[in-house]
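The complex appears here without one of its protein chains, the remainder shown in place.
Residue numbering begins at 1 within each chain, and the chains themselves are lettered A, B, C and D in the order written.
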Amino acid sequence: MTTDFGYALLIPLIPLLMFLLLGLAGNQLKARLSGLLGTIGLGVVFVLSYYTAYKYFFATEKIAGAFSKITAFDMVWLRFSDSLHINMGILLDPISVMMLVVISTVSFMVHIYSLGYMKGEVGFERFYAFLSLFSFSMLGLVLANNIFQMYIFWELVGVSSFLLIGFYYQRPTAVLASKKAFIVTRFADLGFLIGILLLSFNTGTFDFSILCDPQGAAIATGSGAAFLGLSVMTWSLIFVFMGGAGKSAMFPLHIWLPDAMEGPTPVSALIHAATMVVAGVYLVARLFPVYIISAPDALVVVAYIGAFSSIFAAVIACTQTDIKRVLAYSTMSQIGLMMVGLGVSGYGGHEGLGYMASMFHLFTHAMFKALLFLGAGAIIHAVHSNHMTEMGGLRKYLPITHITFLIACLTIAGIPPFSAFFSKDEILVAAWHHDKLIFAVEYIVAGLTAFYMFRLYFNIFWGKETHYHHTPHEAPAVMTIPLIFLAFLSVFSGFIPFSKLVTTDGIPFEGHIDWSLALPSVFIGLVGIIIAMVMYKKETSLPDKVAATFKHGYKWAFNKFYMDEVYMFVTKKIIFAYISTPVAWFDRHIVDGSMNGISRLTNAFSFRIREFQSGQLQKYGFVFISGVLLLTFLMVYLWN
Amino acid sequence: MSLQIFSLMRHELLLIAVLLLILVAEIFWDPARKKNIRIFAVILFGIITLLGFLPVPEGSLFGEMYIVTPVRLMMKNILNIGVLIVLLQSITWLGKEKNSDKISEYFILLLSTLTGMSYMISSGHFLMLYLGLELATIPLAALAAFDRYSNNSAEAGIKLILSSALSSGILLYGLSMIYGTVGNLYFTEVAGLFTGSNLALLGFIFFFTGMAFKISIVPFHLWTADVYEGAPVNVTSYLSVISKGAALFIFIIVLFSVFPAISVVWQKMIYVLSILTMTIGNLFAIRQQNLKRFLAFSSISQAGYILLGVIGGNELGMASVVYYLLVYIFSNLGAFGVAIAISNASGKENIDDYNGLYKTNPGLSLIMMLALFSLAGIPPVAGFFGKFFLFTAAAEQGFFILVLIAILNTIISLYYYLLVIKAMFINKSENPIPPLKSDFPTRLALTLCVGGIVIVGFASIIFEYIRNMSFGV
Amino acid sequence: MEMNQIIFILFAAIIVVFSILTVTSRRILRAAVSLLFVLVSTAGLYFMLNFAFLAAVQLALYAGGIVVLIIFSILLTSHISQKMEAVDLKKSVFSALAVILGMILTITTILQFSFQATTAAAAEINMEVIGKAMLSYEVDGFVLPFELISVLLLAAMVAAIIIAKKGSPVSDAPNPDKP
Amino acid sequence: MNNGIPLQYFLILASIMFFVGIYGFLTRRNLIGILMSVELILNSVNINFLAFNRYLYPDRLEGLFFSLFIIAVAAAEAAVAIAIIINIYRRFSTVNVEHVNEMRF
Partner (left out) sequence: MNILSLLVLIPLLTIAGILFLKDTQKTRLVSAIGMGIQLIVAAVLVFMYLSERKAGNTDEMLFVRSYEWFKSLNIYYTVGVDGISVAMIALTSIVVIAGIFASWQVENLTREFFISLILLSSGVFGFFISLDLFTMFLFYEVAVIPMYLLIGIWGSGPKEYSAMKLTLMLMGGSALLLVGILGIYFNSAPGGGELSFNILEISKIQIPIEAQRFFFPLTFVGFGVLGALFPFHTWSPDGHASAPTAVSMLHAGVLMKLGGYGAFRVAMFLMPEAADEMAWIFIILTSVSVVYGAFGAIVQKDLKYINAYSSVSHCGLVLFAILMMNKTAMTGAILQMISHGLMTALFFALIGMIYGRTHTRLIHEMGGLMKVIPFLGVVYVIAGLASLGLPGLSGFVAEMTIFFGAFEHTDPFHRIATLVAVSSIVITAVYILRVVGTLLLGPIKNDHFNHLEDATWFERISTITLVVAVAAIGVAPYWLSTMIGDSMLPIVNKLLTANPF
């Protein structure tokens, strides 16, 4: 079976080669050429991915009605002990294949888009090298056949994100943002690592195929020992989720995501909207059988954190003025929704609706969020500003951008027949069946989402007529083509029969729309849109009034609930001022001081006893005699 | 006198012969050519040194008053090598005008002390030991006071002779008590009859301290620094190496062969004294500026380390002490050799004066560095091996704490040795000692030292050779 | 009390008293004379112990030689009537303390020891015996020490000469000592 | 001739003399005074040797000879010491031991 998919190895390797080529020889190449090389490489990957998806879903025999898990490639990379060894492998199963499609699509689009967007930037080839590195890492991540490989690529993804956020390395804010992103996710990864340690020592394996087998020994063995009321398995999976939460910007580890918008916009589209940030969702999905069987408690945590993050982010998004930040919070909110989907899911057949819906939403979200970001990029490209206060009435200047952006906004608002309607609806259905509170939260979030997206939309494309220094003009074709392609996907991907493709146990089931829940959600979406239209379509004083009404709430939300301040407090105050500085002081003055003290003491003592060597013969004699007598007394009378 | 007696006693007899020859030369030689006596004496002594290595049977003479064993012979030979180096180093100094009228006296005094030491090492009776000790001390006082026009030299002389008189008085008192309790003073008989009675112990301890004075063990060491500083450099080097070495040799022989019955007692004493000796020696050495005084204290602490071999009380202990003395002779004479060369050329004796020496005199600096490293026990030079064996000897008896203290002390000593190295290699100087060209004897002496420092360690055959002839309690 | 005991006590008393005078008298010449008394009474003790030869040597070498040498050097280095300054109180107290403690220690140790009276017949001591022993190289012969002491005396002579000999100071190198 | 006088008397006498000599060594200011104290010390040792020889080991003459050699050594020592003292007097213009301390610490 493996031979069929042997070529799949090329999928991550091509970007790696591109990275090495562009990274080592990039400055020798012409900028344009490196960009093209990178794009062509990704194009090949794109083709291969779609081919793989086709072959996997439609041309491969199912085993007992389920999609089989195919290990296309496997080699031992590092051996810890006989059972624990890190492999490098490629695992093809429904979700990884689906992710392949997502990543290659978005990545390819971003590559094309960047040819225009990044044109003339210093370090153009570096940009493409980093993009390739990212694509390699992300593909490696999703294709991982064991949790440790996933961790490895997880880290690599983190570092490429770091490099890309800090692409404008001479801009202090970019440097800070990249640092913050790396450190926060690193902290989360610490949890991931601890989770892996616990998990692997409980189950004795890294391998997903053993780990995630519902009937497998691994799951059965792991649920024994308990610590603080929860089983070790639960703890380990909570820790693993911590890693996922970091990468996916779940509260409270989300603080890096808005700042990450300092990176070039295509990067935001690729990494911080479509692919990397959903790695956390993917991680939970990947380990879903373990979660659901060994640690349902951990899944509750996932659900609640997801729900809280989604509403938290949605509230903040309503107040932000930087369009990329609005999108960033929106991303966080949507990912929260996906987490909810996983959290409320069951296992097997229709029970696994949440899981399926979550993956579905991941797919659609990738498309429309990438579209939103790329659209935002086109806008920024035209206006040279990120702030919606400096925009308005752009629909005249940027027609294609306008249309695609509108499509994306409608999609995210969950208006049928756009794709997100289907995926979001299924999550709500699953939530309804599982936990009414979460359902209620997500219901509100749906409204808020529609509101802030259309607030954005109206502010940019309608609203006040703004005078621009340079007349904005539509982006070049390399930038608009990806927009159109993604808009196309946003519109139609909702009709993909996900329940036939991606399910918890690999066995397809019939999905259908539950109109009793779908209609109210469409309704609340429309309400949100209408409110936004009222408030922002024409320039009015309404928004200020509303803001004044909810003065404190607005202020808190506008300041992102002061999470950045908390972060600064933890790093600057606690780590720097209260731990590191005292440690450094302690080291210099106490530890080293005691070493120096020994030498000082020796010197002082040596100075003290110099009187013995007085130069006086008779004193010498006195010491001599005393010595003799003392020695005699000691040896003859005391120690004998 | 049969040939056998001659061959057994050849060190001493030859020495006396040379001594008389020099006396005769002094009387009959043309005053204008007196300086040649230096060469004459050194060559004669070189011959003695070589002859000393001739194989010889063991034996005793004069009714066991004079004993020759391979290890005692080895000790004498080691001393001879050291003296040869000292004599070579003295040639330049003796050539100076202020010493022109006492060249042969220098040799007579020096060789007579060596005669005393040789007899002392071969002694089989405490009287011989005492006389040898005195013969090794009294002329030395004169040597210390050799420079008639220097206050320090005179002070050194008087301090040496008076304190040694005190110490030999105490030693004699102790001997008298041993005599009183045992009945005679032949080594073999004392060894058999010695009892652990209080009076005998008192006698032993008085005797012990008298020896400790010669080896400059703390607290009987206080004369050392002043005498070393005041005496002319060549005499200091002789004092610090040869005189101390000879005393150590007979000390260990007496302890091992005469007093094995109370080894527990003297091991305890040495335990305490060695810690005191190395620590105090080191603590004083830290602050010294005068190189001679510095080396004096360093040699005190060296004595402390050597006691670790003595405390071992076994074959290995003796071998390690003898071996270490050999190493110590080369190392210390190497250091002194450099100091002498510089003192002769510039009259400078302070460590500060050595600032920037490497720039102007790289050869001398390197030799000094090697010598100091050897003294500090840094591999791969011989001092490391020497110290290692000393520590091994003590460790074999289970004195691990003592070994630990000793090694920690070597760190202090490393500190001050490094200060000298720092002065030579790192410090900058406004007016460094100008490049100097030493004459042949000095070079030869330094070459011998360097050769010894480098080879004695690696060439395991030397240690094995000494080891094979050593004996323990 | 027998005669010899009285004589012994007399000698002992002289020795002790004059010993103390030797080390305490502030006039150095008087001290030297006290020393002479001590040495002479010691010779008397030797007589009592039947060591006439040694008593003679004591008188000749010690009393006659060394004391004269000492007095000679005193005359060379001090004025006859010169009184030394009184000894520093601290120094003398501490020294006395150490010495007294030492004395107690030694004497108690001596008294603890039970000396075995000898049964061996005393060897006859006359000049012939001494002379033979001095030149014998068998056990109990002392020819080797004798030889050694001759070297020592030679060396001491040379030593004394070169140190005491006067000469004009020659300086060919900067003198490192203080002036 | 010595019956009635225990050996210990001699030994005690010698001890007293010994320690008086040491006291002198420690307190005399005059270098020659110190030398005289040393003579006392040596003398006391001689008494010990001779007393032991006579009382305990009269069959051999070791004590006697030891004393004899001690006297000879003492003479040699005194000669050299006095030579040095005279030199000291020339250099320092004093024979006070407390002033002969140019080298210390």
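Throughout what follows, contacts are C-beta pairs under 8 Å (C-beta built on N, C-alpha and C of every residue); 3 or more make two chains touch, one makes a residue touch a chain.
Since this is a predicted model, take the numbers as computed values, not measurements.
One chain is not displayed; in the complete assembly it touches the shown chains A, B.
Within the complete assembly, B:L418 is the residue of B:L193, B:L418 or B:L444 that touches the hidden chain. Checked against the full complex, the candidates A:L190, A:I210, A:L230 or A:A547 give a single residue touching the omitted chain, namely A:L190. The chain that is not drawn here is touched, among residues A:A25, A:I579 or A:L601, by A:I579.
The omitted chain makes contact with just one of the residues A:V76, A:A477 or A:L519: A:V76.
Annotation for subunit A: contacts to the undisplayed chain at residues 76-81, 84, 86, 148, 151-153, 155-156, 159, 166, 169-172, 175-176, 178-179, 182-183, 186-187, 189-190, 193-194, 197, 200-201, 571, 575-576, 579-581, 583-584, 587, 591-592, 594-596, 599. Although one chain is hidden here, its contacts on subunit B can still be listed: residues 316, 373, 378-380, 384, 388-389, 391-392, 395-396, 398, 400, 403-404, 407-408, 410-411, 414-415, 418, 421-422, 425-426, 460, 463-464, 467-468.
By our rule, only the chains that are shown with their structure count from here on.
Rounded to whole angstrom, the centroid-to-centroid distance between subunit A and subunit C, based on C-alpha atoms, equals 100 Å. Measuring from the averaged C-alpha position of subunit A to that of subunit B gives a distance of 77 Å. Per-chain CA centroids place subunit A at a distance of 97 Å from subunit D. Chain contacts: subunit A has residues 610, 613, 615, 617-618, 621-622, 625-626, 628, 632, 636 touching two or more partner chains. Among the residues of subunit B, those touching two or more other chains are numbered 127, 131, 134, 138-139, 141-142, 145, 148-152, 157-159, 162, 166, 170, 180, 198, 202, 225-226, 287.
Subunit C meets subunit D in the complex at residues 2, 4-5, 8, 12, 15-16, 19-20, 22-24, 28, 31-32, 35, 38-39, 42, 45-46, 48-51, 53-54, 57-58, 61-62, 65-66, 69-70, 72-74, 76-78, 84-85, 87, 91-92, 95-96, 98-100, 102-103, 106-107, 110-111, 115-118, 120-123, 125, 129-130, 133-134, 140, 142, 145, 149, 152-153, 155-157, 159-161, 163-164, 177-178.
Residue ranges of subunit B in contact with subunit A, taken from their complex: 158-159, 162-163, 166-167, 170, 196, 198, 201-202, 205-206, 208-209, 213, 219-220, 222-223, 225-226, 265, 268-269, 280, 283-284, 286-287, 412, 415. Interface of subunit B with subunit D (complex): residues 127, 130-131, 134, 138-139, 141-142, 145, 148-152, 154-159, 161-162, 165-166, 169-170, 172-173, 175-177, 179-180, 183-185, 225-226, 229-230, 287, 293.
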